[in-house]
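As you look at this complex, bear in mind that one protein chain is not there, while each of the others sits in place.
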């Protein structure tokens, strides 16, 4: 039980995600933060942007590596020789979807186990979509995301003019 | 605690919405019914149409004013000097989203409080999207929306031919 | 109580759907499996494809007929002279939507009753969208759908090359 | 599918229960209203009282018979030659328990099917325990139970003095 | 809308309760904290103890008065001339019960409205029963209750020996 995978779209990574990665990094020898390259939902950030932002956020965690993957998560996990998937559960509607996905994954790959963890209660209601919605309307998201992610959101929604105006 | 804001997309206003506005108008000196001008969801009715329909429906309530707003609801509330937001809770899945949104708003604007109210149980399952779905398939929505909204839905889904045929 | 309608998009039919149809066919003299012809959600399979796939899957059930319908389900049921609608409930989020829809249908057509049934627990987490997501990513869906549906999914996501390669 | 069983503690029967029995009686040739004789919960009314009250309430429904049973419901159903159990679902927490019980029953008796029905939304929040709580505190329960049940509750909580005072 | 009632068993009052009273006191001119004198659940603290502990906790809030009541909450509210009831919602299972209770109260007293508020997310999972369970097993509850309540719990579960040992 040395390596665990924490997968997601991370569009963008929130402090709730970071809280979970940090907890996982404290329990496992190595954590692979696996960014979904292609997604059924269209993303705000490209996979390259999401990889770069995520790498910057988790830099302080020495035993966390960031990677991207395509196809099924269980195929990626098998390829990496990993048997443990970490999922965060924030609330009920979350759990519903997570429950179905984990049971489906178990049917497809019985040797892989999904472990659920709770984020800190101060981050438990934060989601990427809420963060994007607040940022799109000009709200302050500094309490929900890391500074680099905040700047990236600012650039997306303000056409990059922020960087210039601060020169 | 003299003024409260009841915000939403109102695409279109249902009798469930009206029930909540009426209850709020009985508790507060003044209620601002705030129509979200821009929405992440594409709306059936334009913001002008939604304002007009909503104004017509709440006309009997003397202490209710209808307004549109852009950006974050808490910024609008601050601008109006209002500290109370009213939200309806119809059922569980509702509450989940409402809970997250209210906690996010509280983080962004701690001085503003969200109060949740229940609509009448006879309207508790009605939603704008259900109403649109029924109307789009030719169903009778007179039990779920006010007459003016019903006519507007009819025009949308029947290409306005209804008005002519009744001449 | 001789005939019941089991309606859905069936995009595509899963073994969870089949489980419910089989149970219904054991309780009612006749079951109409009613495929929604037009849907607010865009479907992967055309209505003709969904009819063909569904007919193939339920062929072993002598008292099940497959049909397509447009408009409101309750109008279709009235037209068929049927007073019982069958719905499956897999889990909570399901039930929420089903609950609202059933109460709306009851308001529109008080003489029609909705009966809820549970699929087998081994199929209770399977949904058409999960199946499509797994198939789109190259996963094996043979445990979730009938062989004909599996081939159809394969053709959709592999451009039909599968049929040629097996010649 | 001629006979269905609707079982419960009925301590006491509410108008929500009656609503469900009435709907069932409209769908099935015969409905057995099966009163649980022994219960893990201690009841306010004895099984004889519950039988008498229930019989009085359902008297207008010609095809409903009231009976008591001990032991497992599925054993009673088998003994009666009945394959359909009716359960009401009022809300989420209900459904959770009902779901587990129905899956357990299916494991014990695969030939018996549980069908769930929704009570009228105007009765959907009424429960026997809520009714007893309101009555115990001197509240008016005439909107939630039949007149005979109301008198019985009155006698229980007022020591039968009601009958004398009305002489 | 000058006075609101916040009722409960308060066995004992938690910091989650206090958070809600404080929020209510900021919105309403006067808040009556109404302690249920008799309860269907047997309480750890007598009503006198609960009144004393609660009074001590809310002393800093000038516009909050503490009172006890018997019978139905709506009868107490009517007697006090109050039209607003405040309820906290911590999570789903909470809301379910609250929803039913509020709809029942509305049926019994249509002129009285129930407003739901959310406690701070850092207190959202605290409940009186959890606090009692932790205290009974010798755990530290200083993060969940006020100092006076902590001392009272200590006395209950340690036979008052704590006070002597600290002399």
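In order of appearance the chains are A, B, C, D and E, and numbering begins at 1 in each one.
One rule holds in what follows: contacts are C-beta pairs under 8 Å (C-beta built on N, C-alpha and C of every residue); 3 or more make two chains touch, one makes a residue touch a chain.
Quantities reported herein were computed from a predicted structural model and do not represent experimental measurements.
Q: Taking the complete complex into account, which shown chains does the hidden chain touch?
A: So, spelled out: the chain left out of view touches A, C, D, E.
Q: Given that one chain is not shown, which residue among C:2, C:38 or C:122 touches it?
A: Touching the chain that is not displayed is residue C:122.
Q: So one chain is hidden, and I want to know which residue out of E:37, E:68 or E:134 touches that hidden chain in the complete assembly.
A: E:134
Q: Considering the whole complex rather than only what is displayed, give the residues of chain A touching the chain that is not shown.
A: On the side of chain A, residues 1, 23, 26-28, 83-84, 89, 92, 95-96, 99, 102-103, 106, 113-118, 121 touch the unshown chain.
Q: What residues on chain C make contact with the chain left out of this view?
A: Those residues of chain C that touch the unshown chain are 92, 121-122, 124-125.
Q: Of the residues in chain D, which ones touch the absent chain?
A: 40, 70-72, 74-75, 92-93, 96-97, 99-101, 103-104, 107-108
Here is the rule we use: only the chains that are shown with their structure count from here on.
Q: What is the distance in Å between the mean C-alpha positions of chain B and chain C?
A: That pair's centroid distance is 34 Å.
Q: From the mean C-alpha coordinate of chain A to that of chain E, what's the distance rounded to whole Å?
A: Centre separation, chain A to chain E: 39 Å.
Q: Scan chain B for residues touching two or more other chains and write them down.
A: In chain B, 92-93, 96, 99, 103, 121, 125 touch at least two other chains.
Q: Would you mind giving me the full set of chain pairs in touch?
A: Once each pair is checked, the touching ones are A-B, A-C, A-E, B-C, B-D, B-E, C-D, D-E.
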